[in-house]
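One protein chain is absent from this view; the other protein chains keep their places.
In this document, chain identifiers A and B correspond to the written order of the chains, with residue numbering beginning at 1 in each.
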Amino acid sequence: MSVAEKKPRVIEPDSLIGKRIRKMDAPEKASGKTRYIHDINLSGQLHGKILRSGRIHALIKSIDTSAARALPGVHVVITAADVPDQRPIGVARDHFPLKVGRVRSERDEIAAVAAETEEIAEAALKLIKVVYEDLPVISDPEEAIKPGAALIHPEPHGADGSHEHLKQGTTIAHKGKPDNVAMTFDYAHGDVVQGEAESDVVVEDTFRLHYVTHCCMGVSGMIAEFDASGNLLMYSNTQVPFLHKREFAEYLNMDPARIRIIQPPIGGGFGSKLDIYPFEVICLYLARAAKRPVKMLFTREEEFLASPTRQPVLLTLRSGCKKDGTLTFRQVHTLHDNGAYTSWGATTPFVMMQTFSSLYRVPHCDYHTAAVYTNNPYAGSFRGYGNLQATFAIEQQMDMLAEKIGMDPLAFRLKNAQESGETTGQGMSFKSCGFQDCLNTAAQRSDYSRKFKENAANRNKPGNIKHGIGMASMLHVGGGAKIYPSDGCGTILKMDDFANVTLITGASEIGQGSETVLSQLVCEELGLPISAITVVNNDTAITPWDVGVHASRTTFIAGNSAIGAAKKAKTKILAVAAKKYECAESDLDLRGGFVIKAASGEVVVELSKLLRNLHFQDKAELVMTTFYYEPPSVHQDKGFKGDVSAAYAWGTQVVEVEIDTDTGLVKMTKVTGAHDVGRVLNRLGIEGQIEGGVVMGQGYALTEELMIENGVMKNPNFRDYKLVTAPEIPEMDIAFIESMDGEGPQGAKGVGEAPAICVAAATANAIANATGIRMFELPFTPEKVYRALHGQTPKLYWKPWRAPE
Amino acid sequence: MSLKHDIEFTLNGVKRSVTVDVTMNALAMLRDVIGLTGTKYGCGEGECGACTIQVDGVSLNSCLMFAVDCDGRNVTTIEGLANDSTADALLDAFVEHGAVQCGFCTPGMIMQADHMVRSECCGDTDSIKRGIEGNLCRCTGYKKIVDAIASVSGAQN
Partner (left out) sequence: MTEPKRYLAPTSLDQAVECLKDGDVTILAGGTDLTPQSQAGRIKIKNTLMNIRHIPQLSGITLEGKEIRIGALATITEIMTHPLVRQHLPILVEACDHFASDQIRNAATLGGNICNASPAGDTLIPLLVLDACVELASMPESKIYRHCMPLSTFFVGPGKTRRSLCELVTCVRIPLPAENHVARFHKLGTRPALDISTISIGIAGNLKDGMLSNVRVAFGAVAPTPIRASATEKALEGQRLDESTIEKVAGIARDEVKPIDDVRATAWYRKEMIHNITKRILSHVAQA
């Protein structure tokens, strides 16, 4: 088509933003063609299996692997003795992949085998003889802090006897410490003594948050291969490939440049793949020793036993308000069960203190966590990262305070909900803020106030079925979280001769739809259909650096990065077109695959033709751009204060329940949500994230519980660990508040974790509305509810405790 | 040495002979012996439905079936659902309705949904939800999966 056509074609304006865009990898996944890590096989590969501890807490007296080594088909058997250069791993470097000297939990790794088949590897494990000498088991963090308690980590943790401090200056356990305290966190703003003095009512309660786990449908796995030059190729479902590249290099004493991580499509993440776990390093050791590729996959039982959990928390919250409804203070002490080794669960206080200090306007706040070693499983990062636990406590006390001063619970919340322009005591600066809108929208759409009163009035009427309605809000980072030296993401963008775009991004796709959203943003900028783009996001040899998929940051940060690269491409293209067609760049735009006159929509030239002209001319050029986006957030200071995210997001959820008081069964009948997302980008995708998050929250509130007794997991299977099934889901009415964040890509903010965060809190409030009974421990199983209704549940109280200096 | 047995059955419309360990389950046979990886291992205990296939016209969990029990039967996996109008409609509907996120549960869901739609037992959304009660999903919260199936079965709320 040439510019000299008689009737100039006009392209009407259109936008991809806010539309329902099909997920790009969905057809492949739906037809079963997608190859997850489980489906990838390298020729010559061996199968790796791990022998896990037979005891909860014991000295390892001896390990005899001779029979296992002799089994036909076994290539390699390793124990700690075979890897003397082993380095401690994990957040606090207190964790050897193959255990040295003692085992501290049920999941501990003693030995590993690489063999021709999985069956042979498993048979070899059975031939390994281990002699243990039992030590006292500590399965309750309250026991672990008692004077004279057995120490879980009496030895130094570095390979050279040293210990390392985390950058924020928190201390870790080391030799000679008279207690099992792994980490402590302390935060304050204002003066809680003054805050309490100003209060007309004060409430204090203890809350117990339990063990749940991610239950990704695809189990964990890794494939590792060293090439002939000693370079390492890993197929890994890590959510933080660049951080892991660097860390694995440290553990293997290698140059990180010689490590390449390829991320196959993942069968679910939810934060489970943000730390390095022993099985991954062990797989590398096996591959190194066997000089063959080694593939290691968990069984589902192993997935339960050895994957990180959500952080269990015992917390006592004291909060107050004036009789006019103004919140005055919050004082929190928590005891975190750190398990046997430290993973990201211990750092949930970073997020929890943000909620305690800044969810609603709180003039005075005091926060203390002690993370304490036990022989239980260790906790990692899990969607919401401590926020579910904090919100559970805060939002119940919001209802309780409102009741005490005789104020309507919605009005109480509205009075204390922040608005745009406010900065919190912790230094978080709320630019776009849809908090009030969230509260009002969720309340109005669910008819909250009327039902709240009606249900309360029906509490003592005859009949075993009671209805309840409860509200809770959440605050979470929505523009990344500057906890690592950089919170940035890099993008490389290239266009070919046919106006197809390849977007090479550091941001991983973990099933949440980032690939599709990034494509949407780039195609919007370049005026192209979404079919014109291919995304490359899963190979550290190719993609630029990104800190990782966590903290709901990907849309915001990777999105801005992609837009940055696209804008540069657009600028270049329009400059070329302006020169060629002798007009001003500002007169032009890109739309529908064409360069157009911005004012009229009239076609100037087909984009692909312009690109070909650019390429095949004397001074040939291609359109290739790069951009690294670092959000304008700041690192927190030593007091944890600072504007740690470039944007914040809110959500309010109203949960309705129907309780059968004869059995204690709680049915979640409806969830009405209003989420401040900045702007809806992919409407189909964001709905899916919210719906999935709500049901995950439902599981946390009602059905899921990892039962750990004396360090032993009683239900490592789906039969007795109850995920929510389809017939149990509530009706969902989700509204989006578009507060149009100034820094966000097209105004959007992060939403990945938000929907799971306040379901349990709202459910607790709904049960209280229905029955007058407050429940302080999760999950709300029928038996727990029944017992509470029949006065069989003594009120929980944990006396606030702080680790000695 | 483990006892092996020769079986002959129809897999996705093609007759084939396979030699299997007598103690092997059908899921392992499909994935490891035959090499069709569309059917997934989710739990190995029949609690998650990721391994759902169709045998002689009904859906069942391949992890709960002995491989030798495929002998003489008609087996369909997700790979064999192509070129089938119900299945095509379901695949489109899942994509259209946003019912796929990580996608790991999806082949099992579609195998089950295909069976449900053909059996004409999806008259309303409640029966659809009951129909997929044996298929776990951790990503979507099921709502869009139910919507997708309803759009094909014509279920009214």
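The working rule: a residue touches a chain if its C-beta (ideal position, glycine included) is under 8 Å from a C-beta of that chain, and two chains touch if they have at least 3 such contacts.
Note that this is a predicted model, so its numbers are computed, not measured.
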Using the touch definition from the top, which of B:49, B:80 or B:103 touches the missing chain?
B:49
Given that one chain is not shown, which residue among A:204, A:662 or A:731 touches it?
A:662
For a quick check of understanding: of B:11, B:68 or B:146, which residue touches the chain that isn't displayed?
B:68
I need the residue numbers on subunit B that touch the omitted chain, in ascending order.
2-3, 5, 22-23, 25, 44-47, 49, 52, 58-61, 63-66, 68-69, 71, 112, 115-116, 130-131, 133-135
Even though one chain is hidden, which residues of subunit A still touch it in the full complex?
662-663, 665, 702-703, 707, 714-715, 719-720, 722, 725, 727-728, 781-783, 786-787, 790
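As a working rule, only the chains that are shown with their structure count from here on.
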Going by the contact rule set out above, which residues of subunit B touch subunit A in the complex?
31, 37-45, 47-48, 50, 77-79, 81-82, 91, 94-107, 110, 126, 128-130, 132-146
Subunit A residues within the subunit B interface of the complex
20, 22-23, 25-36, 38-39, 214-219, 265-270, 299-300, 510-513, 684-685, 687-689, 691-696, 717-719, 723, 725-727, 729, 732
